[in-house]
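Complex shown without one protein chain; remaining protein chains in place.
Up next is chain A:
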Amino acid sequence: MDTKVYWRRLFKRWMVGVLLGVAVAFVVVKMWNNRIIEPDKDTKIVLDPSKVQGRGPDKAGYRSKYERLQKITSTTAARTPLQDLYGTITPSDLHFERHHAGIPEIDPEKHELLIHGLVEQPLVLKLKDLKRYPSVTRICFIECSGNFRYGKREMTPQEVCGLTSQSEWTGVLLSTILEEAGIKPQAEWFLAEGADGALMARSVPLKEALAEAMIAYAQNGEPIRPQQGYPMRLVIPGFEGNTQIKWLRRIELSEKPFMTREETSKYTEKIAKGKIRMFSLVMDARSIITYPAYP
């Protein structure tokens, strides 16, 4: 035999051995890492979390991967998973959504709130101005007045009335801001307008709103999320959600309502004798069993 060929064959065999060895070692290490640790033969735990190094802290928290909390979305709304929640507060990322021209992206440095109409001194406020006024914090529900679906036997609470959520809101009372501007005695209503593509606008009776309404800039301890009206929104406890204008940019005091599209052709109800009811602003009571419930 040629010595050259002999050495080549020997080298090939040696290489095969090394490769096989590496492969076997790899598989063994893999299996060892994935081995089932059974601390107690009576439990079905396959991996004991107390026997492995845990994950370090994060800059923002996250939900357990075993929990699937999700809103049901359509093109203009998202419904809160009522059946998956506990207690009374809706997590901010699961708060229902309803918007008329999508969610605007607003730079708070450029955003301004204009107060005018029947006031002594028209005002322009920025977010940082608003935060300098005395704040109030209050837990309130917000419900879309279109919040009830039926017609199928099998519906989750989320599908039936997921357009309701509850948060702790922080902001400035509307009365604080309007008294700063000075309310003229003939003012009976005000227009609230958002900075979204729809320039969402609703007329609100002044007396009712002055009692409790606030211009909120925080929700559940953090700045209001874009879906909920960042950087500021109107919160009117007990009123239909549509009047609680998000992305609030303008308040105009007036003698009479403005009759915007949202308070005439929408958010009105057909009642008896061919009549149509408008400005039905206070939400009636509604209840639903969230657990046990379908499915």
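We adopt the following convention: a contact is a pair of C-beta atoms (placed from the backbone, for glycine too) under 8 Å apart; a residue touches a chain by one contact, two chains touch by 3 or more; residues count from 1.
In this section, contacts and distances are computed from a predicted model.
Colleague: Among "Transcriptional regulator, LytTR family", "Formate dehydrogenase iron-sulfur subunit", "ABC transporter permease subunit" or "Cytochrome c domain-containing protein", go ahead and choose the protein name stored in UniProt for the chain not displayed.
Modeller: "Cytochrome c domain-containing protein"
Colleague: If the hidden chain were put back, which of A:29, A:47, A:69 or A:259 would touch it?
Modeller: Considering the complete complex, A:259 is the one touching the chain left out.
Colleague: Among A:71, A:98, A:233 or A:249, which one touches the chain that has been omitted from the display?
Modeller: Missing-chain contact among the listed residues: A:249.
Colleague: Hey, which of A:103, A:136 or A:155 is the one touching the hidden chain?
Modeller: Once the missing chain is taken into account, the touching residue is A:136.
Colleague: Residues of chain A in contact with the chain that isn't shown?
Modeller: Contact residues on chain A toward the absent chain are 100-101, 114-116, 121-126, 129, 132-134, 136, 138-139, 173, 176, 180, 191, 193, 197-199, 201, 249-250, 252, 254, 256-261, 264-265, 268, 271-272, 274-282, 284.
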